[in-house]
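All protein chains but one are shown in place.
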Amino acid sequence: MLVTNSPFCLPSPVAEMGDAKAQRSERPKAVQVEIHSEPFSPWQRLESCCDRFAASAVFIGRVRPESAQGTHLDALELTHYPGMCERRIDEDAERLRQLHGAGAVLVLHRVGRLSPGEVIVLVVVQADRRGPAQRCCNELLEVLKHDAPFWKREWCGDQGAWLSGNTPL
Amino acid sequence: MLVTNSPFCLPSPVAEMGDAKAQRSERPKAVQVEIHSEPFSPWQRLESCCDRFAASAVFIGRVRPESAQGTHLDALELTHYPGMCERRIDEDAERLRQLHGAGAVLVLHRVGRLSPGEVIVLVVVQADRRGPAQRCCNELLEVLKHDAPFWKREWCGDQGAWLSGNTPL
Amino acid sequence: MEARLQAVMPHDDSGSVRVLLFAALRDQAGWEEKRMPLAGDGPQTALQLWMALELGALPAAVRVAVNQQLVDPDQQLHAGDELAFLPPFTGG
Partner (left out) sequence: MEARLQAVMPHDDSGSVRVLLFAALRDQAGWEEKRMPLAGDGPQTALQLWMALELGALPAAVRVAVNQQLVDPDQQLHAGDELAFLPPFTGG
């Protein structure tokens, strides 16, 4: 899902007054999920829309230079279940956002063939306090690891091997 | 302390081979602490030196639009104890880096007069896995809140009030 | 009316399900998508349909989704369902 209108740049609820609370349920969801098949710059993406809340917790995951077995890695291939993947992340992100009282969530995840060092995942959670931002960001990353239908295959030369599990915390 | 040569961009220990381990104790510390009296762009700062480790946990704190009492805020003044402040952060960051097995730590903290929305603090922790990066980043932020000699004063018009404590987690 | 239209459509799915495989399962089977008929004689579960694919026993770690929702392998299928077999997720 590539959300074209961005609800990520909502003004801080703290900065609003009066009847804003009553209208909140009518607003667009403050969750934005994007699956990218091409490289993206996490910093440029962040610069444009991460400045309205007092606290921002960010996680960036990159391709390791070696395989799970410790050997040289040429590339990491990422595939997903289109539709189900985006919807699961979206639902889980909104659930965690409400659970932790966070303000806005952005998730960018790569698919396709990635080289070592390339960004796989970017998670940004904005909130009015650091605790909700950090906790929501950490838990959302676990959701991406364990509950979203993505699969990684490590390539060395013409040998590809699907990973059977995630790296431990 | 403005560290001019950047040990933050060290290559990942994982990506190195052989005798690199033996040399590690002779290298510059992988901790960088900067106190800035002028605004900085966290994203531009990050773009240039945050791409060698698989996991990066980032926290950005900004000035709230209102005071601790919920009233309008014109500006936030930050002062510090020069020398002691930098050294305490540096020592705590290195201690936490080693404790969690993180790779590199960057701390940027503002002093001076800040407007609502301006960045107060940027913490970046890079590691080979997400857990160490996240835990070290979270704990380092608590250190900055509770153990580093910074003081905040809230300004509304010509009325200034020193804060007596931190926002809760 | 709807039933009559379906009856004359070339790709009638009134008695079949769409089956999707991912990652290692896809390589193992040599295909990623297949339309499978539902058995005419009574209810059929996701697990029963897997057995009809003749890919061996369903690995314990493989999860089942029907219409993009995770379900128990004993979930009963209906005509037109999208059935997916999902190896352990390794994203993030």
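Going by the order they are written in, the chains are A, B and C; count residues from 1 in each one.
What we mean here is this: a residue touches a chain if its C-beta (ideal position, glycine included) is under 8 Å from a C-beta of that chain, and two chains touch if they have at least 3 such contacts.
This one's a predicted model, so the numbers in the text were calculated from it and none came from an experiment.
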Touch partners, limited to displayed chains, of the chain removed from view: B
Contact residue for the chain not shown (choose from B:Ala30, B:Leu46 or B:Leu141): B:Leu141
Positions on chain B where the hidden chain makes contact: 61, 78-81, 83-84, 87, 109, 120-121, 141-142, 144-153, 162-166
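Here is the rule we use: only the chains that are shown with their structure count from here on.
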Centre-to-centre distance between chain C and chain A (centres being mean Cα positions), rounded to whole Å: 29
Where chain A and chain B are represented by their mean Cα positions, the distance between them in whole Å: 23
Chain B and chain C, separation of their C-alpha mean positions in angstrom: 51
Per-residue overlap in chain A, given as positions that touch at least 2 other chains: 61, 141
Touching two or more other chains - residues of chain C: none
